[in-house]
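Notes for the one structure printed next.
Removed: one protein chain of the complex. Kept in place: all other protein chains.
Per-chain numbering from 1; labels A, B and C assigned in written order.
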Amino acid sequence: MRVTVRLFARLRELAGAEALTIDVPTDATIADVWRQVTDAHPSVAPFDRAISCAINASFARMSQPVSAGDEIAFLPPVSGG
Amino acid sequence: MRVTVRLFARLRELAGAEALTIDVPTDATIADVWRQVTDAHPSVAPFDRAISCAINASFARMSQPVSAGDEIAFLPPVSGG
Amino acid sequence: MLAVTRAPLSVDALAGAVEASVRARGKGCGAVASFAGLVRATHQGRAVRYLEYEAFDALAVKTFEQIRDEARQRWPDAALGIVHRVGRLSIGDASIVIIAATAHRTEAFQVCRYAIERVKQIAPVWKHEFFEDGDAWVEGAVADPADETARARALAVACA
Partner (left out) sequence: MLAVTRAPLSVDALAGAVEASVRARGKGCGAVASFAGLVRATHQGRAVRYLEYEAFDALAVKTFEQIRDEARQRWPDAALGIVHRVGRLSIGDASIVIIAATAHRTEAFQVCRYAIERVKQIAPVWKHEFFEDGDAWVEGAVADPADETARARALAVACA
């Protein structure tokens, strides 16, 4: 099934894309999506332990399963304020 | 010698005047000035222990001597902010 | 930046002036905390129609200068603005605006809080409340700018 990935800030710059469309197995979790992203864009792999994620614009856990059409966002450490 | 007295807020209302001109002895202190004010306007006497004072628009102690032409201000408890 | 006025208050205007004063000293600030006190519709259960604030203007401004100087002793790089409004105020109007500009936010909050505590302790300003059925002067602290105990209390609240 197909999901959309959104990348922000330095992740976006390192991957060279703010959005990706990727195909994942039907039982995939957000962690699986992230692995596919790091496989395709190894430059973002160092964020492995410092990533936050969201699904359809709600914060989520990496263990959460994804569904077809979901928008998965990966967020580097934040610096707002 | 002659000094000016300024009264504020409830003191002003009780005395019915925002400024008084009074004659005091040359060795008078602000406390002496206050006593003359309370003699002339007994309604302000209850403020005896809750009064602040200023001389020529600077805070002062009641024991401070006054000079001819000074402006003595008496201030009830404050409530700004 | 340290004033008594009859005009409506603006946080943006005062903050702009305070920030400009910081730049004029060749410094910068990253944090601006403000406090505004608004006229409330009730006081101890009675409906307030409006308020009048009275001040000893010249002494109030000197008091604000003292508060600024006290703040600088503790927070040398802080910039402070204090404007108190006087005259007739309606429900919701701001009676005071305080601005504290510092490099970092902890100090901005502390300076702002310190300033409002000190204003309430020592500024020669009086609140006169008008109700449907009467009026009352509010009388709080006996102003004593030299009282170190009061000053320490304000510092303790600000830096709790």
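Note that in this section a contact is a pair of C-beta atoms (placed from the backbone, for glycine too) under 8 Å apart; a residue touches a chain by one contact, two chains touch by 3 or more.
Quick caveat, the model's predicted, so the values are computed rather than measured.
Trainee: Give the labels of the shown chains that the missing chain contacts, considering the complete complex.
Mentor: Spelled out, the missing chain touches these shown chains: A, C.
Trainee: Taking the entire complex into account, which one of C:33, C:123 or C:150 touches the absent chain?
Mentor: C:33
Trainee: From the list C:19, C:52 or C:77, which touches the chain that is not on show?
Mentor: Candidates C:19, C:52 or C:77; residue touching the omitted chain: C:19.
Trainee: Tell me, which residues in subunit A touch the chain that this view leaves out?
Mentor: Per the touch rule, subunit A residues meeting the hidden chain are 6, 8-10, 13, 50-52, 54, 57-59, 73, 75-81.
Trainee: I need the residue numbers on subunit C that touch the omitted chain, in ascending order.
Mentor: 10-12, 15, 19, 23, 28-42, 91-92, 94, 103, 105, 108-109, 112-113, 116, 160
In the analysis below, only the chains that are shown with their structure count from here on.
Trainee: Between subunit A and subunit C, what's the gap in Å when you average each chain's C-alpha atoms?
Mentor: Result: the chain centres lie 48 Å from each other.
Trainee: Roughly how far is subunit A from subunit B, going centre to centre by Cα mean, in whole Å?
Mentor: Using C-alpha averages as centres, the distance is 74 Å.
Trainee: Residues touching two or more other chains, restricted to subunit B: which are they?
Mentor: Expected reply: no residues.
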